[in-house]
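Below you will find the structure I want to go over with you.
Missing here: one protein chain of the complex. Every other protein chain is in place.
Up next is chain A:
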Amino acid sequence: MNKILIVAQKEFRDGLRNRWTGAITVIFILMSLGLAYFGSATAGVLGFSSLESTLVSLASLCVMLVPLIALMLAYNSFVGELEQGTLLLLMTYPLSSAQLLLGKFTGQAAIITLASVLGFGLPAIIICLVSDVDVASVLIAFSQFIVLASLLGWVFIALAYIISISVTEKSKAAGLALIVWFLFVLVFDLVLMAILVASEGNINQTLVPFLLWVNPTDVFRILVYTIIGAENYSGVLQIAEHGADGTAYLFAVMLLWVALPLAFSWWIFNKKELSE
């Protein structure tokens, strides 16, 4: 059997065993059902009313939670094995660093994907059963959402690997993972907004939308807005209206956000020497 698959299988089983998958799935289900039911409460209605508003709210929550979940799932991957001594052992096995890295990534990405499929898929089916909605459009929108949420998770797994491979202590990795989450999810948008306001429009207008590509959580949000055809961009996303919102491009950007951190962690892994 392929070495990557052997490692992936182990990581996947570990994920199931740690009840990670279960916990994430439950969180996703509660989020989706809660937002679907209470999402229109501000408009004075309870119950599933609008697919658009449900997915927009779900996207805002996912932007906070999915990166955090992915970082927490993956920050320990390498530094944990380093502390245990198993990383040293595995490096004497017939297994290349790329195989180990890709195997771990495949396994943990599968965990996140499974959690999104169950966690967003089940609520979609429940919504279809209990509400009078266009079943096809709900299912299509939710499946696209599942793909995007998984992709967002993969990005942050890959980012967590950079941390996990660079440091030598578990606690340091956990701290750095939280900082990364804080930067991408909270700080980035604020700073970008501040720059745009302070510059009073002196920044090249065609360049501005591309600044959003620097943050995978923003790319995720634009993609969600695009697929559901939402009209009301909110916050910093307004600048995306001026271009750079082609779905294919954005999708490619997300894939790059997976591939580049993975390649970077592989590079660090090979450069680093396992010493005492």
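Criterion: contacts are C-beta pairs under 8 Å (C-beta built on N, C-alpha and C of every residue); 3 or more make two chains touch, one makes a residue touch a chain; residues count from 1.
Definition applied: contacts and distances are computed from a predicted model.
A chain of the complex is left out here; the name its UniProt entry carries, from "Peptidoglycan-associated lipoprotein", "GDP-L-fucose synthase", "NosF protein" or "Sugar ABC transporter ATP-binding protein", is "NosF protein". Of the options A:S96, A:T113 or A:S143, the residue whose C-beta touches the omitted chain is A:S96. In the full complex, chain A contacts the hidden chain through residues 1, 3, 6-7, 10, 14, 17-18, 84-86, 88-96, 273-276.
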